[in-house]
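Yeah, one chain of the complex is gone here, protein chain that is, but the others are all in their spots.
On to chain A.
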């Protein structure tokens, strides 16, 4: 059976297996647990003891609690990834065997946070490097060891690059003469015009 929230593929076996665990928790508590899982997916710290308190009534073991968090995380992030609207998600979850109140509670939490979740996933997408900031300085060279009267302006640029992995900033310094700088500026303006036609 193909499910849209799984990207038009079969639902993974472990998700099917954990649906019955989700049904053990009451639908109100499930909605609160969803809110916590959404906080984790959005990059905020997750409050694990709150989740433990909410699941204590259903008498779940620690392995089941972790499985619940994992399966909710999968459903919510996968639905955001494939841009599934909340009604389709609700009907697909009911097809998998999740009771109606649980599915509608889950989908209501999903609908509230769908856009922030998709923005966050877009920000986490693969990027090789990122420009942090640019600093510049214009100098005027008066004279040098080669020529007594130089009288030329010179631009110093420093590009601060952020590497995704190590969270380090590396500085790339570049020095350009006036003509080269004009060429660079003209080319970058052309690229910017092209980007604006796409926006």
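Criterion: a residue touches a chain if its C-beta (ideal position, glycine included) is under 8 Å from a C-beta of that chain, and two chains touch if they have at least 3 such contacts; residues count from 1.
Rule of thumb we're sticking to: contacts and distances are computed from a predicted model.
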Legend entry - Candidate names "UTP14C small subunit processome component", "Spermatogenesis-defective protein 39 homolog", "COMD2 protein" or "Dynactin subunit P25"; UniProt protein name, chain not shown: "COMD2 protein"
Inset, instruction - Write down which of A:62, A:125, A:148 or A:179 is the residue touching the left-out chain. - result: A:125
Legend entry - Residues of chain A in contact with the chain not shown: 125-126, 128, 165, 187, 191, 194, 198
